[in-house]
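The other protein chains are all here in position, but one chain of the complex has been omitted.
Moving on, here comes chain A:
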């Protein structure tokens, strides 16, 4: 769309749509209809504006063309009482066979890499050149699987946009590669492996913090409505600020833990170096318990 002020046009049409639905008893079906109509109206307004109409007249004309909503609303039930299965059928998401096949293949790759690493750890002779490859395979398989899973639509969430899903996938791959490199160092590889691994792990934490901090809600409207009505949702979805704070706390905890891990490993020896990681996990879990399930602040 080549409009100078697309938002003006959109604002008008959203207002007119709300007016058209004013006073209508809403139900999930009707909300669904309204959202469907909304996107189509926006598309129609875009077309009208492209042919030279002003945004205001375009919005007005689009809503006029839509015509009388009453028959359509009559055919759409106001409330679904005995409709649990109909509800399920409506929000059902088609299984994606391609996704299942990809996930299975990635899992096979990942497990193969893990088996190789475990064999090496149990003193069964594995050519040492294979171990970095095994770590890489595990990291890439897990990362690709994560990205692929996030790209899938579920019955309660929209698919994550491709770039963001790829970002999460990269974060997972980096994190696992970092851990794997650390492991390789512990089992005999040189210091560069440890440094590279620590760098990858820190990059992964930073990456996750950024992605978590900029993540917007991808839950479907009907899920949000249900959550708001029944107070079933968790603290983080109710209050994104708390979720963001938790993300930052976690990043801070892990930065400190990883730094302490490296420092302790280089000074007191690697036998004790894992303690900060354990401590970091405990602190993170306590923070989570406190922030997610703690007493609610009075409003």
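Operating definition for what follows: contacts are C-beta pairs under 8 Å (C-beta built on N, C-alpha and C of every residue); 3 or more make two chains touch, one makes a residue touch a chain; residues count from 1.
Heads up, the rule we're going with is that contacts and distances are computed from a predicted model.
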item	value
Candidate names "Nucleoside ABC transporter membrane protein", "Cell division ATP-binding protein FtsE", "PadR family transcriptional regulator" or "Branched-chain amino acid transport system permease protein"; UniProt protein name, chain not shown	"PadR family transcriptional regulator"
Contact with the hidden chain (one of A:24, A:66 or A:206)	A:66
Residues from chain A at the interface with the omitted partner, ascending	6, 10, 32-33, 35-44, 46-47, 61, 65-69, 71-72, 75-76, 93-94, 153, 158-159, 161, 220
